[in-house]
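Removed from the display is one protein chain of the complex; every other protein chain stays in position.
Presenting chain A:
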Amino acid sequence: MTPISQVSGKAYPFGRKNVDTDVIIPAHWLKTVTRDGLGKGCLESVKKEPGNVFTDPAFAGAPILIAGDNFGCGSSREHAAWALLDMGVTCVIAPSFSDIFSGNAFKNGILTVALPQDAIDRLLEVAKTDPISIDLEHQTVTTPFQDRFLFEIDPFRKHCLLNGLDEVGLTLAQDATISAYEARTGETMPFLAHPTRHTA
């Protein structure tokens, strides 16, 4: 996974509340076989609204999305995180997130930043014309106008994101422990450790 320490650039000033996973990626995109290409389906219905920020060339390729309360509610589909990532979004700022979504986002290396509504309102205003910066190390969101907002993040998640560690990578770091277990059970439980096809 790509480590994240700073995210700077344009931000989609979206601001909508209760954006659910069906809106982030509609169900008809789920029969796909790759994570790539889901960006096209990302926020598909919103992109059809006149004047939306996602098809506005001024924000093309923005790495940041600013949304309203309860972002990512609905189903547990991991496709929601994949779709955002495929669209180029690596950081979502909102007053709150659904638990499952923030977990899925984290697993896929997306930083979710929760800030109070007044801070969100200010960022939505700035983002219309200017870039925004997120500094994960110092847990700050700043603007070119001296705005500086502090945010909270779980220390374990911060560590993983800063170092580009995904859960698989973290567990792989325990390879020796897993190998020791396998060596042990290869002796004590060979019937579980080594399935062999005896008959056809």
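Everything below uses one rule, namely that contacts are C-beta pairs under 8 Å (C-beta built on N, C-alpha and C of every residue); 3 or more make two chains touch, one makes a residue touch a chain; residues count from 1.
Just so it is clear, contacts and distances are computed from a predicted model.
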Listed names "Branched-chain amino acid transport system permease protein LivM", "Cytochrome C oxidase subunit III", "3-isopropylmalate dehydratase large subunit" or "Energy-coupling factor transporter ATP-binding protein EcfA2", with the criterion being the UniProt name of the chain not displayed: "3-isopropylmalate dehydratase large subunit"
Chain A, residues in touch with the chain not shown (by the definition above): 1, 31-35, 76, 78, 82, 104, 107, 167-169, 171-172, 174, 177-178, 181-182, 185, 189-200
